[in-house]
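The structure follows.
Omission of a single protein chain aside, the complex is shown with its protein chains in their original locations.
When the chains are written out, they are named A, B and C in that same order, and each has its own residue count from 1.
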Amino acid sequence: MKPIPRRSNAPVFWGLFGAGGMLAALFGPVLVFMTGIAVPLGFILPSDAMSWAHMQAFAQHWAGKGLLFVVVALFMWHAMHRILHSLHDLGVHAGAALKIACYGLALLVSIVAAWVLLALGF
Amino acid sequence: MDVWKADVAIVGAGGAGLRAAIAAAESDPSLKIALVSKVYPMRSHTVAAEGGSAGVVQAHDSLEHHFHDTVAGGDWLCEQDVVEDFVARSTEEMVQLEHWGCPWSRKADGHINVRAFGGMKIERTWFAADKTGFHMLHTLFQTSIKYPSIRRFDEHFCLDLVVEDGRVQGVVVVDIASRRFTLIQANAVILATGGAGRVFRENTNGGIVTGDGMALAYRHGVPLRDMEFVQYHPTCMPGTGLLFTEACRGEGGFLLNRDGYRYLQDYGLGPAEPTPRNKAMELGPRDRLSQAFWYEQQKGRTIDGPHGAVVHLDLRHLGEAKLRERLPQIYELAEEFLGVDPAKTPIPVRPAVHYTMGGILVDGRCAAPLPGLYAAGECSSVGIHGANRLGSNSLAELCVFGKTAGVEAAAFAKSVAHGRADVLLKQAGASQQRALALVTDTSGTERIATLRKEMAQSMEDGCGIYRQADTMQATCDKLAELRERYRRVRVEDTSSVWNTEWLLAIELGYQLEVAQAMAWSALERRESRGAHQRLDGYGERDDVNFLRHSLAYHAGADAPRIGYGDVKITRSAPGTRAYGAAGEQAEKAEQERAAQPGPAGEAHRG
Amino acid sequence: MNTPDPRRPYVRPMAGWWRRNPFFVEYMVHEATALFVAAYALVLLVGLLRLAQGEAAWNGWLDALRSPVALVFHVVLLAAFVYHCWTWFRIMPKTMPPLVIRGKRVAPGVITACGVAATVVCSLVVLVVAWGATR
Partner (left out) sequence: MADTSDTGKRMRIEVLRYRPEQDAEPFLQGYDVPYSDDMSVLQGLQYIKDWLDGTLSFRWSCRMAICGSCGMMIDGEPRLACKTFLRDFPAGSVRVEALAHFPIERDLVIRMDDFLAKLESIKPYIIPKEARSLAQGEYLQTPAELDVYEQFSSCINCLLCYAACPQYGLNPDFVGPGIMALLHRYNADSRDGGASARMEVAGSEAGVFNCTAVGYCSEVCPKHVDPANAVNQNKTRAAGDYFLRLVTGKGGAK
């Protein structure tokens, strides 16, 4: 019998994937609708809903900062985890390099988002 | 030829083989155990058993009741000392299975539940929904993985026993995937290869149930005992013969003829009550129910279906919820295979061959007359089934006598030394050559399927529910002819990898010989008892001449020689086998008689 | 002493496996929603950067969102997110321990429906809050 392979580190990434997926399922549609359709068209929501002032205030509030970070970062982790597996499904088994590329991109986006949000001040 | 040295070799990895392997492994972890099976263990036919397994648990039940139901059910052709041992140990085996994880159905308080079964005075059938055999087999198989001393030879086909110095010293097996041969040298061999129901046309058995172990022992001079007793299960699927468990009736199902009438009341099984009481009506024994079907058919009261006459198994009054809980597999079988919703429509059923009561002659320790050879399960005749097996005794038997065989074989193996491998190898080589001759000799003309079909039809014609001398004789003649034609059997496939046609040919050879033992044993038994019923003037039980076990001895290319052996009677003198109201009366009379002083029991030695 | 092993198991290629069965095609499609989720995360990230770069930059980003291309793109995004939501909750009954209420297992369809309902509720709450906070 083959020796039992070593413990997987997947829980970390799987956890981020799951959290992002749930967030995207619960809030994704309405966010896209708001930022991409309703506000630009002035439909349902006032067209100045995302005005500079509103958004500045939102992003400077700790709760707003948190929400923005969570959405951007977790959506990215969710997506990159899935894309990594889909590449595997399509026969691209690049191993560690591909993993680093995919999760690295998610990490990069997370860092940039955090940096920008911090730069926006409180 | 490779050689693998074992202490105990077990052929067959169904319920009995697995239980034996575990018992041998537990009795001495230093023993090397070879477990050979022509299929992966979980494919073994134990998997198809549905209804349940007997073990006394209820306070108002007793070992005495189980003993009596078994012996009377077997029409007194049982080894009563073995039955005593069996009923005393079966409950413990059921508990053992529970400890190993078997998902027995439970009562609300968490204790295991039992259900009613045919021919039983009190409910004592442990069950796991209607997949009891499946759960027992998988429990045993998965538990066997715990024991490192069990080395499995999965998908290895057993070609022969190696007998040297008057004792069994191993088996010759071939790996089905590669056609590579191995001599498994062993000081004790346990045969646990199951029954031989596939020699009949319409049967409940899997394709693998071809009597291999019986034939192997038989060819080496071990007699096959009580082979004329073949159980017809009364409720099977027309055409395929697939089983609708007795638990259908245990849960309260009815059997109806074309008029919607519960016809069993016309055959001494009444009265017909809304809920069948134990040992009455639908809860009568299998032989009686199958016989009643036959009479209904004669009277033209059965229903014509595409696969012949049927009666109706009516479960509608039980309701869908109960059926889904207690009989889920039956529900699906009816829906998928017959397009019948059993909650709305009765299921068409007819009797089909189900179980081989007889088998390899062994004593209560599972030892055959050939030293070193043991047998357990359906392939064996340890003596608990007599002329008709009580429903739910076979699964219990696998455990009780599987364990016995394992323990006894392990003890025997330790008492002797391995023989010389070179001598055994020579024998094994000869067995290999004989088997390979089937593929290397391409001069044959007889198609396997033709021979098999003719055999199965002939067995059904001659050795059916009711029998008579002329048709049995015709079957015997036919089998002799088929054995002669078998010498010219043609195997088209000459390849080595997974050559199933070759294996089918070997199995057919086994089947023809086992069928002969059945037919000749039947022809010679000039009485009616249990599953062996005659219409030609031998319609009654004849304890004077036939309270004896038949013994079929292999006689080379000739018909078997039929001898007889004594029946061990300890506590229960042969009485009237009555069910329904008549049975209750008879039992009352029996109790009154027993209350009076005087000698009892020691009667009727054949 | 034995003959050499004649076995030569044939391993079938996996290439194109997902085209062999409609179930797999659907799986690949719903996995592909990840591309849209990533795209949206990047859109938002760009927005954040623009926000940090000052009002003019931010307004530029808002103008870009109003372009027909961006609008069409977001309609596609919305469809992808809705599909993601549906498939996410459709598989959810398979991913959780059995939910037993009053002795009976909750049916998978009910769990899926609850998930979708939760999305509807979340969406309305977000819209109402956003509407209230910005009017």
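Note that a residue touches a chain if its C-beta (ideal position, glycine included) is under 8 Å from a C-beta of that chain, and two chains touch if they have at least 3 such contacts.
Note that the coordinates shown come from a computational prediction; the quantities given were computed from them, not determined experimentally.
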| item | value |
| --- | --- |
| In the full complex, displayed partners of the excluded chain | A, B, C |
| Contact partner of the left-out chain, one of B:L242, B:I303 or B:A411 | B:L242 |
| Interface residues of chain A (partner: the chain not displayed) | 1-2, 4-12, 14-15, 85, 88-89, 91, 93 |
| Residues of chain B (touch criterion as defined above) contacting the omitted chain | 39-40, 42-45, 47-48, 92, 95-96, 98-101, 103-112, 131, 134-135, 138, 142-143, 145-146, 154, 177, 206-208, 239-240, 242-243, 306-307, 329, 332-333, 336-338, 447-449, 491-493, 495-501 |
| Touch list for chain C against the chain that is not drawn | 6-12, 14, 17-18, 20-21, 23-24, 27, 31, 91, 93-98, 100, 103, 105 |
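Throughout what follows, only the chains that are shown with their structure count from here on.
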| item | value |
| --- | --- |
| Which of A-C and B-C has more C-beta contact pairs | A-C |
| Chain A and chain B: spacing of chain centres that average the CA atoms, whole Å | 64 |
| Mean-CA-position distance for chain C and chain B (Å) | 56 |
| Between chain C and chain A, distance of the C-alpha-averaged centres to the nearest whole Å | 12 |
| Sequence positions of chain B contacting 2 or more other chains | none |
| Residue ranges of chain C touching chain A (in the complex, touch as defined) | 14-15, 18, 28, 31-35, 37-38, 40-45, 47-49, 51-52, 55, 58-59, 62, 65-66, 70-71, 73-75, 77-78, 81-82, 84-85, 88-89, 115, 118-119, 122-123, 126-127, 130-131, 133-135 |
| Chain C-touching residues of chain B, taken from the complex the two chains share | 1-2, 177-181, 495-497 |
| Residue numbers on chain A that touch chain C, as the complex places them | 20-22, 24-37, 39-41, 44-46, 48-50, 52, 54-56, 59, 68, 71-73, 75-76, 78-83, 85-86, 89-91, 109, 112-113, 116-117, 119-120 |
